[in-house]
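Omission of a single protein chain aside, the complex is shown with its protein chains in their original locations.
In this document, chain identifiers A, B and C correspond to the written order of the chains, with residue numbering beginning at 1 in each.
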Amino acid sequence: MKSKRKWLAIPGFLALAAAAATLSAYAGASSSEGNAPAQPVAFPHTLHAGGNLKMNCIYCHYSAGKSPDPGLPAVGTCMGCHTTVAIDKPEIKKLAGFWQRKEPVPWVRVHKLPEYVHFPHMRHVNAGVSCQECHGQIQNMAVVYQQNSLNMGWCINCHIGRSNPQFKARYDCATCHY
Amino acid sequence: MSAETEAAKPGVKRRDFLKVVGATTVATTAMGCSSERVEKLIPYLVSPDETVPGVSTYYSTTCRECSAGCGVVAETRDGRAIKLEGNPEHPLNRGALCAKGQSALQGLYNPDRYRTPMIRKNGRLVAATWDEALTLFRQKLTETRGAAANAVFINRHESGNFPSFLNTWLASQGMPAALSIDPDIDHAAIAANKQSYGVAWPRLNFSAARLIISFGADFLDGWGANVPQQLDFADARAKLETAPRLIYVGARRSLTGLNADHWINARPGSELAIVQMLGGSVTAQQASQASGVDVAALTELQREFAAARPAMVLAGGASPRGMELCLAANALNQSAGGGATIGSSSGINGFEGIDSPSQLRAVAQRMQAGAVPLLMTRGVNPAYTMPKSSGFAAAMAKVPFKVSFSSIPDETSALADLVLPDNHSLESWGDAEPVRGTLSLQQPVMDPIFDTRATADVLASLGTAGATYRDIMIGRFPGGATGLAAALPRGIASGSTSVLVPRVAPAPVVGQPGNGDFFLMVYPSPLLGTGDGANKPWLQELPDPVTKIAWQTVAEIHPSTAARLGVENGDHVTVETVAGRLTLPAYVYLGIRPDTVAVAAGRGHSEAAGRYARAGHNAFDLLPYSEDRSGATSYSFAKAKVTKDGGFSRLVTTEGSARQHGRGIGQAMTLAELAQPQAHESHGEYPGDASHEFLPGLRSPTANDAQGDLGDKGEESKEKGMYDPKHWSGMAKHRWAMTVDLARCTGCSACVTACYAENNIPTVGADWQGPKFMPDRTGFGANITRSREMAWLRLERYFEGGEDGSANFDTRFVPMLCQHCGNAPCEPVCPVYATYHAPDGLNVQVYNRCVGTRYCSNNCPYKVRYFNWFGYGEPARAQYAFPEPLNWQLNPDVTVRGKGVMEKCTFCVQRIRDAENRASLEKRGLEPDEFTTACAEACPSRAITFGDAADERWTVAKLAHDKRAYHVFEELNTFTAVVYLKKVNHPGAAATAAAATAPATSGGH
Amino acid sequence: MATIVRPVDEPRRPNIATADVQLPAVKDYEQVDREIIATLHPTTAWFIGLGVAIFFLIVGAAAWIYQIYAGLGVAGYNPPVMWGVYIITFVFWVGIGHAGTLISAILYLFRAGFRTTIYRCAEAMTVFAVMTAGLFPILHLGRPWKFFWLIPYPNWRYLWPQFKSPLVWDVFAILTYLTVSSTFLYIGLIPDIATLRDKEKNPVRKRIFSVLSLGWRNSDREWRHFARAYLFLAAFSTPLVLSVHSVVSFDFAMALTPGWHTTIFPPYFVAGAIFSGIGMVFTIIIPLRKWFGLKHYVTINHLDAAAKLCLFTSLVVGCAYMQEWFVAWYSGIEFEKEFFANRIWGQWWWASVILYTCNMVLPLTLFKQSWRRSPTWLFILSFFINLGMWFERFVIVVPSLSHEFEPWQWGGYMPTWVDFAILAGSFGWFSMWFLLFIKQLPVIAISEVKEIIPPKLRKQHDHGIDSASRHLGYEPATPGEAS
Partner (left out) sequence: MSGVIGAFRELDSTVEAIEALKKEKLGEVTVYSPTPRHEIEHAVDAPQSPVRRFTLIGGLLGATFGYWIAIWVSDYWPLVVGGKAVASWVPYTIFGFEVMVLFGALATVLGLFINSRVPRLTMTVGYDPRFSGGDYGVWVECPPEREVEAQSLLRKFGAVEVRSES
């Protein structure tokens, strides 16, 4: 009877519903992934970290190896070169403006973890995790954007040694949440 | 969007971006473009060019909260001071710090501080620029040139070079030297000490004594220098067998009295008779007549005193014959102590050269007579601390021009015509001489938050040379700038300063006690002193160590009195003296004479003194003004009428029941019991008992240990995973644990404030922090009347005995914090793993996972979990506990909890992680006793020890095996990580005989 | 309104275990349809009632919104009393729910004939009570917007609920209970909706009914499977109803707290639940049978039978109360003894008095038949029972928490207006649903009533059918059909 086949559809519908629910659960995963805000001064990582300069990240983010906080370069650090280099460029003019006004550059934060997560940069850097592991290929980013979801599952994958086993580390909640 | 996110401390950073060197970026900018101030800072351990964002820098400086001048180390992060610790190298406090000292931060970040100079324009103080203010000041100085000799400068007493600098400046203006006032100090005792020992405050060598008799000398609640005295006393008591026995004589059992082994409740002012009796000049009968103590007790005292040598006799003079009392006591002490207990070596040099309060009274009279053209005050608040009856505040109106250098508004500065706000001591240069020959250096640990200037700099700029006080300091310092730079890291240097000579006190004014059937006893609060602590929420929220009352002023009466008046806790009583009347809620307190009513001073400031200080009532309004021979104000001599008043208000107290109901929470033992092996209640069968192998680390976390089986049988049990000590993560190798020695703990509550400071715990007692719409409880402490205080670490104060109202009762102080149970009852009931057991033995609370079922708190036998009923941590909310700039103090390493989540003691997990990070940076393991928790670090009696119990090298691992060790509620099989060491009582001969029949002192099960 | 025929020839002492509870005044199928469908026409009184219900609901909702905005502090929580009115009311409503399932499922299996006319009402009450109860666990959360963390679903945190927590047990128990009981209600409704569909004139309503009735046609095939499914649902509901309140009782029994930490809670809670549920059934059915003129459907005999059940459960509960006392004394644990002393002589002595009076003393009146058969008394009594059972939960929750192990943290508890507003709101929510139900769908199961009234016969039984519709020839194919 053809009505029979009609009823076979029901389990199918249920399966679809279940799948949809699962997907939606995962959908909330990465909130700010791909976030690429405009910066007060359009700093080209491509020129500094990449290109032919190939500066070491630690040169500007100088405390990444010794502090939970990677550190941002002082305007003074920038002016170290840019009093002489490329002074005519409009962006550099902006920078110089901050320098004369004795103002810090209000950089817009790209990679943000919630306040209840404690991420000690030095532990990761000293463990040999490269900056790119989390921040992506910054040296190739004209405008820096958030490449990874930075959500908890993403962290855990590394800590339990799933994504790259050599970096596995303690993974109880109080490692980061306190 | 989770609650924590709004409650973000980086949020704070962002807002303060340009105000101070707040955000990382700015800090580094400042470095880059060489702002002198930052370069000038000489850090404790590392030099400034090595300061790293996100890593704390430590500056050693000097605490100015009282005259003693303890050394503190200020932890600063990204340019903000976030925590004060004691300076371990300082001779006075040796690394400890009292609640008052730690609260200096809330003076620094007090939201009510003067943000600019203020000038009185048509009756109101209005903000002004420094130029305007200084011009006005100069002009007034020139105007008063002629009468300059009559100008008065009242300065908060401090040791060091500033006073002489000030006096030189005054002299240059043709003005008399400043009055150096310390309202918190017992002036009678100082005057007497000067006569008997030649120094203001000799070192009290408790360890040398076998018997200490204190006649109202509250050496643990602010009589003298808190921290050093408490350190010495705790050390003395810790020598269990040879520890001195303490007898307290007084009308009210203060914190010191509660720590005494025996209390003789003599009438206020009658202590002298008992001293004379011990001296032999009076018979026991006469003494009994005078003091209302029965003869037997006195003869027993006589006998015991005669037997015990060396003995120490201390006396505090708050009575009209205070000085006589102190002199007599000192004489007695010298005969009984033979100089061993109290030598003539200077203990607290900071107390030298304090002028008597009667000087202020004299000034008041001169002002009344209109003889004072110019009044300048700095750091003192006589308009409040001088009883209304002294007429000081009223007399100020007669002064044509009044200048205040206070940094925080108070009653006195509110009456001023010009306010030149001083920097906070943590923002300014200076020095102190805590002990003879040693300088304790004071340096700014951060930029001034507001547009304030150090008075020293102001005066310097007004003086001949335009130099800053820092330059003057360098000039005076041996070795100049380099010498100073070399000395600053340790914060102390040898050297001495010219000591002030106090002027001769004017002839004392003796007030009328009036009549009434009660003795009125006004005492300076152990926490708020005579009022300067009242504007600090930490100190307001911190329950009084004795009464456990916060945010409130109560009238303490004896149970029998309460019964007679027909009042219970909270019923209003009216206390009336010749000076005035106050209606206060009654607090029924066992430790007070039936014929005495006691009221703590320090609260009840005027609106002018800021949003926090308004709480409570001002006890000084009750006080008829009177002085003793030394010129000290007499606090306990007036008679009062106490009548029941219809009203009722809930006590703002953290006390549920003051009785243990035989539950053995705070346990004690006598020396006799300590002597015999296994004398303490032997719960041999309970795991974790000191008589057994105590291995908390390997005991608790693995599953099969619920049955007390040690689990680690060598083979990998699948159930253990990271809980296996052999797991690759190595997490289970540690077991963080703590011991609390009740024989040392005096109940001073410094640990509680340390915990507030370290863990961003909100204070909830302010009157705007309750429900906003149709609140059923209002006013200060509304939340606390619902016992919603958030103190992760609370100090429980239990009474044993004395149910019949007799004076013979024992007190147990129990610091109660999360016990970090191995088998924690709170964990299995949490539906979302928000609390679980970490492999290193911590009972972890994950704030951002908590949904707020509060089941964990229901199931916690120790009741140490606290719930965020309102958004205390959310800046947008009315209940926000850290109004700008208090939020600058928040510890960046600790999440600020949002609305609706549970929180509790974490064993300072942020410090554990910090130590682990440091160790891994230095490629090493953790060293024994490398770090400790905030409470342990602050504890002025060194009662708390924290560490890794699974590692034998740590002190805590040894202490956990102590004979006195026990767990609270060990019969619940919770395997707690906090081990208490029993208090040791020293009953007198008579009591020992009694104890033999009935072990009243050991409040076991 | 149909003319009410007084049941004169009612047997005085019905045997409730058999079909002897008859409806002599109900003559034929047409009368059933006529009279029951007649109840579905909304009246002014009904509209007023609905308005009141919705008003209270709005009050409660407003209070909740305020609580979510300001924080739980606006409620009267007073540590250590971390649970209060909300959990009390939660247990109260879950308890109410139990009677419905008991009557519709357990009594069905026991062939208790008197259930037929009252079960629909009771089952609806169950569903709405559980819907109400289900709100409270969410409502009492500190962060209600995170309640879904209690539900196991795959998530990027890799973190799941903690399945050892009684609260997660609750989630499963309550959700299962809600699903199963509403299914049971709906399945039972299908044939009746079909009847409504066929009687309905209004095309819109007809459309709705035909959708709801799923095209039910009363064919023999449908009836056959229907009977089977009905039986199995009943068979499932029976252990379920026992388990649900046991699980709820675990919330307390699994804790260390003195006064909670006891093994008799599951049976004690289940009995109490059924007791309170029957109370609520009285509260609802007695006015209903009056206003809807259904006295000849829900006869005195039915009430009498239900009253006996009520009395029995009351005795069980009373037993449990005394047992608690005995255990506390016999255990010799000071915490327990202290706590129970406090329960009676402490600050909440009055709550205990209310509890013992309403749940132990007053129901004893039901030993007398004339009281059992007096609707007025049963109605009054039912209010006392509801009150008493709410206070039973109060006495369990509040005094236990306020006097725990740590004397320093002993405290009190005083609810605020927010607690009471939300409590009132829960009654509004429940009443709203119930009122909507009784005017849209039959409160008496049409097809099941038809089952117990004699069918039309052309001639006396040469075919083995007698007027009492008991079959002589053979055993029924499925036990479920005999009634």
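By our rule, a contact is a pair of C-beta atoms (placed from the backbone, for glycine too) under 8 Å apart; a residue touches a chain by one contact, two chains touch by 3 or more.
As the structure is a prediction and not an experimental result, all values here were calculated from the model.
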Requested in this report: Can you work out which residue in C:T89, C:T126 or C:T195 touches the chain that's missing from view?
Outcome: C:T195
Query - Which residue of C:P161, C:G388, C:G428 or C:P442 touches the chain not shown here - result: C:P161
Report task. Give the residue, chosen from B:P828, B:G852 or B:G871, that touches the chain omitted from the document. Result -> B:P828
Report task. In the full complex, which bits of subunit C touch the chain not displayed? Write them out. Result -> 28-30, 33, 152, 158-164, 169, 172-173, 175-176, 179-180, 183-184, 187, 190-191, 194-195, 197-199, 210, 214-229, 232-233, 236-237, 239-240, 243, 247, 447-448, 450-451, 455-459, 461, 463, 465, 471, 473-474, 476-478, 481-482
Query raised in the report: Considering the entire assembly, which residues of subunit B contact the chain that has been omitted?
Result: 700-706, 719, 721-723, 822-828, 830, 833, 835-837, 975
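Simple rule for what comes next: only the chains that are shown with their structure count from here on.
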Report summary line: For the pair subunit A and subunit C, the C-alpha centroid-to-centroid distance in angstrom is 55
Report summary line: Whole-Å distance, C-alpha centre of subunit B to that of subunit C, is 58
Report summary line: Touching at least 2 other chains, the residues of subunit C are 159
Requested in this report: Please list all residues of subunit A that touch 2 or more other chains.
Outcome: none
Report summary line: So, in the complex, the side of subunit A touching subunit B is made of residues 63, 66-69, 71-77, 79, 99, 102-107, 114-116, 118, 120, 122-123, 126, 168-175, 177-178
Report task. Give every residue of subunit C touching subunit B within the complex, in rising order. Result -> 66, 70-74, 76-80, 82-83, 140-143, 146-147, 149-150, 159, 161-162, 164-168, 171, 251, 254-257, 334-335, 338, 401, 404-411, 414, 416-417
Requested in this report: Give every residue of subunit B touching subunit C within the complex, in rising order.
Outcome: 2-3, 654-663, 665, 770-774, 776, 783, 786-788, 794, 796, 798, 816, 825, 828-833, 836, 849-855, 857-859, 861-863, 866-871, 879, 899-902, 969, 972
